[in-house]
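Showing subunit A:
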Amino acid sequence: MPTFFEAKQLVTPGELLAEGEYQAGENTYVEAGKIFASRIGLVDLENKKVNVVALRAFYVPKPGDIVIGSVIEVGFNGWTIDIKAPYTAMLRASDVLSRPFKPQNDELSQVLDAGDLIVAKIASFDRAHDPQLTVGEPGLGKITRGQLMRVIPTKIPRVIGRKGSMISMIKTETNCQIILGLNGVILVTGKNPADEELAMKAIKKIEDESHTTGLTDRITQLLKEAKAKPEEIKQ
Partner candidate 1 sequence: MSEKHEKLIDKKGIRLDGRKADELRSLKLEVGVLPNADGSAYVEHGKNKILVGVFGPREVHPKHLMKADRMVLKCRYHMAPFSVPERKSPAPSRREVELSKVIRESLEPALFPELYPRTGIDVYVEVLQADGGTRCAAITAAALALADSGIPMRDLVVACAAGKVEDTVVLDLYDAEDKLGAADVPVAYMPNLNAVTLLQMDGQLSPEEFEKALNMAMEGCKKIYALQKEALKNKYMTTKVETKEETEE
Partner candidate 2 sequence: MSSPITKVRQRQIAQTMETGKRMDGRTLTDYREFTIEQGVIEKAEGSARVFLGKTQILVGIKVETGEPFPDTPNEGVMTVNAELVPLASPTYETGPPDETSIELARIVDRGIRESKAIDTEKLCIEPGKKVFVVFVDIYVLNYDGNLIDAAALAAMSALMNTKMPNYEIKDGELKLKQGYTQLPMKSHPVTVTIGKIGEKLIVDAAMEEEQVIDARLTMAINEEGNICAIQKGLSGYFTPQQLIEASKLAREKADEQRKKLKW
């Protein structure tokens, strides 16, 4: 009943991870009673469950997820939204107008036009149907300012940190509002571009170094140093 890895070891697809009484977790699969990795990532054992934290992955929609997307098409009764996923999402006009949609009166492109950005929640999604979005909750809807960046979606938990510690530190230190789309798209809104740049720099560092130790310390240091000599950040 062995395992074939050391904790946090970097593995590639197809590598044999464990045999016997173990459970196949994230980014693994079972064939003939053996557990193999299915993505490049760091392998870990959680009780009897073998997980691979993927270093490369894409976003797959899940109902309830908050995502950030852009309008790519204005249709007859709604919008097609690019949410950086294998599937494009739909936002119905009735969801935005919060009343029955009248094609003769409502000009949808005046509400949301191609190129506009939104924060939305995945309302539904299954194998046969593209994701449906909703913006009918506080904090959701059209984005009017701020800067966007993308990270690999699997890195979002690292950006959040334990109990939100990492993201709150960045927010406090940079004075920025930050919305983390679970699809890997992040909106940073600050009082000035320098603050936004700093927040984005910190997030990028988390993405690049998420598999290394002492990251929290290095992020703290980055933010503190930047505040001490702000001119360097502007470059």
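Just so it is clear, contacts are C-beta pairs under 8 Å (C-beta built on N, C-alpha and C of every residue); 3 or more make two chains touch, one makes a residue touch a chain; residues count from 1.
Selection rule, in plain terms: all candidates are chains of the complex that A comes from, given by their letters.
In this text, all values refer to a predicted model and were calculated from it rather than measured experimentally.
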* Structure fact -> Touching subunit A here (same complex, options 1 or 2) is candidate 1
* What residues on subunit A touch candidate 1, complex-wise? -> 8, 10, 12-16, 27, 29, 31, 36, 38-40, 42, 54-58, 60, 86-88, 127-128, 152, 157-158, 160-165, 209-216
